[in-house]
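Below: one structure in C-alpha cells.
For this view, one protein chain was removed and the others were kept in their places.
Up next, chain A:
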Amino acid sequence: MEIFEYAFMQRAFIVGILLAIVIPCIGIVVVLKRLSMIGDALSHASLAGVAGGLLIGMNPVAGAAIACILASLGIEAIRRKIPRYSELSISIMMSTGVGLAGVLSGFVGNAANFNSFLFGSIVAISDLELYLVTGVSLAVLLTFLLLYKELFYIALDERSARLAGIPVSAVNFIFTILTAITVAVAARTVGALIVSSMMVIPTACAMQLGKNYWQTLLYAIGFDVLFMIIGLFCAYYLGLKPGGTIVLVGVILLILILTAKKIMKVE
C-alpha cells in the first residue's frame, strides 16, 4: 500500500498506536476521577515548562515534563482542598500554566526555537521523539499493570479504597507523575489536541459498551487504536490535517454509538 511506503507514515502509525494503547489506561482513571480536562490543563502548563526550559538552557521537553509534574501535583493539592469541585483545580492550574507561559515566552529571544517545541505533529516525528515515546509508553504500561487493582479502587471511590488499606496518596502520587510525563512527551510529539482528546473520547465510547472496569478498559484501547488508524488513513488519502482528523473520527464514532444505543433501547 502506498501509505506505508513512506517512513514518516510508518512512524506516525507506530507512535500513534503505541499512544493509543497507553493513553486510555490513564484516560479511564482520569475520567472516573472526574478529571477529564486534565489533559488540556497539563498540555497548557507544559507550555510554561517549554519556555522556562529554553530560558534557563535546559532541554525544553524536560522542562515541559517538570512543569507538567508540578501542575498535576498542584491539581491534586487543590483537589484535596476543594474535593467537591475537582474540575475547579484543573481550571486553576490551566490558567496558571497559560499565564506563566505568556510571561516567560516574552523573555525567550528565539521564537523559532519556542514554536518548534510548542506544537508537535504526528507526521513529523524525529528519531529521538520516537525513542522517547516508546520508552515512556512502556514505563506507563508497566506501572499501570502493576498498580492495576489499586488504581481501580481509587478511580471508583477514594474513601473506600483508603478503608481497604490501599496507600491512596502514594498511588495517587505515582499516577499523577505518570499522567504528567505522558502528556508532556506526547503533547510535544504528536500535539496537545490528540493527547487530551485521546484520554477521554475512547473512554466515553467504551463506557457505553463495557459492562465492567476491565471490559471498559479493553474497549477504550480498542477504540483508540481504531480511531488512530482510521484517522491516519483519512488524513492521508483525503489530504486532511492529521490531528484534527483523528479527533473527529473519535467524535463521529461516539455519536454513532450513542445513536445506536438509543435505537436499540427503543426497540
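The definition used in the following text is that contacts are C-beta pairs under 8 Å (C-beta built on N, C-alpha and C of every residue); 3 or more make two chains touch, one makes a residue touch a chain; residues count from 1.
The rule is simple: contacts and distances are computed from a predicted model.
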{"item": "Chain not displayed: protein name in its UniProt record (\"ribonucleoside-diphosphate reductase\", \"Pup--protein ligase\", \"Metal ABC transporter substrate-binding protein\" or \"Helix-turn-helix transcriptional regulator\")", "value": "\"Metal ABC transporter substrate-binding protein\""}
{"item": "Residue of A:A124, A:A139, A:A155 or A:I257 in touch with the missing chain, whole complex considered", "value": "A:A124"}
{"item": "Contacting the left-out chain in the complete assembly, out of A:L178, A:A192 or A:I221", "value": "A:A192"}
{"item": "Among A:R34, A:R80 or A:K241, residue touching the chain not depicted", "value": "A:K241"}
{"item": "Selected from A:Y85, A:F107 or A:Y131 as touching the chain missing from the view", "value": "A:F107"}
{"item": "Touching residues on chain A - with respect to the absent chain", "value": "2, 6-9, 12, 44, 47, 98-99, 101-103, 105-107, 109-113, 115-116, 118-119, 121, 123-127, 191-193, 232, 235-244"}
